[in-house]
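Then we have chain A:
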Amino acid sequence: MGCIRVGALFALIVAGALALTTAVPAPARADDSTIVFGAALAATGSNAREGALTKAGYDFWKDYVNAHGGMKVGGKTYKVDIKYYDDESNPQTAARLVERLVSEDHVNFILGPYGSANSATAAAAVERLKVPMVEGNGAAASIFSQGYKYTFAVLAPGFKYLQGILEMARTLKPAPKTVAISTANDTFSVEVGQGAADYATAHGMQVVYQNKYPADTTDVSAIVSAIKATNADIVLNGGHLDEALLLQRTFKEQDVNAKIFGYSVGPDTPDFRKTLGKDADWVFGGTQWSPTAKYQGAPGFIGDSKVYAAQFQKKYGYIPEYHNAESTAACLAFMYAIEKAGTLDPQKVRDALQNLDVVTFYGILKFDSRGINVYKPMAVNQIQHGQLMTVWPLGVQNAKPMYPTPAWSAR
Partner candidate 1 sequence: MLFWQDLVNGILVGGIFAVVALGFSLVWGIMNIINLAHGAFIMMGAYTAYVLFATWHVDPFLSIPIGFVLLYAFGYCIQRFVINYVVRAPLLTTFLLTFGLSLLIVNVALLIFHGDTKGITTSYSGANFSIGAVTVGWTKLWTLLVALAITAIMHVWLSSSRTGRAIRAMALDIDAAQLTGVRVSHLYAVVFGLGAGLAGAAGVLISLSYSLQPSMGDPFVITAFVCCVLGGLGTVQGALVGGLVYGVLESFGAQYIGTGLQDAVALVVLLLVLIVRPRGILGKVTA
Partner candidate 2 sequence: MSEAFLTIEDVEMHFGGLHALDGVSFEVERGSVTGLIGPNGSGKTTLMNCVSGVCKPTRGSVRFHGRRIADVPTYAVCRLGIARTFQVVKPFANLTVRENVAVGAMYGRNGRERGARASFERAQELCEIVGLSHLAGRLASELTVPGRKRLELAKALALDPEVLLLDEVMAGLNATEVDEALRLLRTVNEGGVTLIVVEHLMKAIASISTTIVVLAEGKKIAQGAPAEVLASPQVIEAYLGSRYAARQRQSPP
């Protein structure tokens, strides 16, 4: 008696659950005159904010291309569309969603997620699915250490992030000699810190402090007091926005003075300047791109950074930072490669990407055998009286670096 009733009820519940999963609407493929890109981007979780910036960069390109007559591939013109899923800033979820975009939603190509760990799992997935992926926000070299052929990153690799600042420092008088480096203990930041340390020792500077802190630390006073003891000329950090704010505040609080304060992430984002106010002045930031960078892009898209920045601000209401620009650049890489390949066949588009060599508003897009854009130089920004100015390299400079940074008491 009990068993049959129980069994039936129970089977119903489980069947209902399975149906829920499969009932997920697998949207029919849009008509074949549209190229569909898939992107698993963080809408929730720790990367929620950067995910939104990446989405803005992708969408800006999509709307621009559709407004200007779409893309011409092998004599046929195509509209462009992008399908998004939220990967919750979780690497496993990113990989599963890439699988879904390809095998469920049948997208043509994949645009990368935000963050190095997510890009790494997505790279493993696209390698299997044999669908090319171009990403603009995963700079860790470990992604490219497995000999993957289907993943390309338009941004300069992680180890170059802080090198621009050191390169600039060598040209300044009085030349700074000692360097202190702190990094968050995660894939990307560790590489940024190591890149800076290698460059410093290779160019006659002395690394007096190099240490890691837990990725989501809430207290950096121990690091700051140790750095204060070394009184290094250049104080660099490879990490995230939270630590950049925390460090800059604690430097002031413990009266730590240096000729240069440099961060890999932070100065570029408006939050950094808004939160710290005048305490943000004089700070240097390693950056992939800035609105004032002077590159002359190839035809087919906006060639000049200033025009890109203006149109972006008109559309989204804020001046674009490098997260937006590198995401748009990822789309540009696909655009030029597809038009050159003249077909939507993934294999041919992949080959076109491998041999791509084009200059855009974001700088040169060219990939080495591993898929890394080693040819792209890093720029250096500095916050001068609340304004973000590009101060290095000379070719793209729109202000001279203000050096050396005065003591906290003298500000």
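Behind the choice of candidates: all candidates are chains of the complex that A comes from, given by their letters.
In this text, a contact is a pair of C-beta atoms (placed from the backbone, for glycine too) under 8 Å apart; a residue touches a chain by one contact, two chains touch by 3 or more; residues count from 1.
This is a predicted model, so every value here is computed, not measured.
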If you apply the contact cut-off given up top, which option from 1 or 2 ends up touching chain A in the complex? 1
Touching residues (chain side chain A, partner candidate 1) in the complex: 44, 46-49, 52, 182, 185, 211-214, 216-219, 221-223, 225-226, 228-229, 241-242, 245-246, 249, 252-255, 271, 275-277, 279, 408
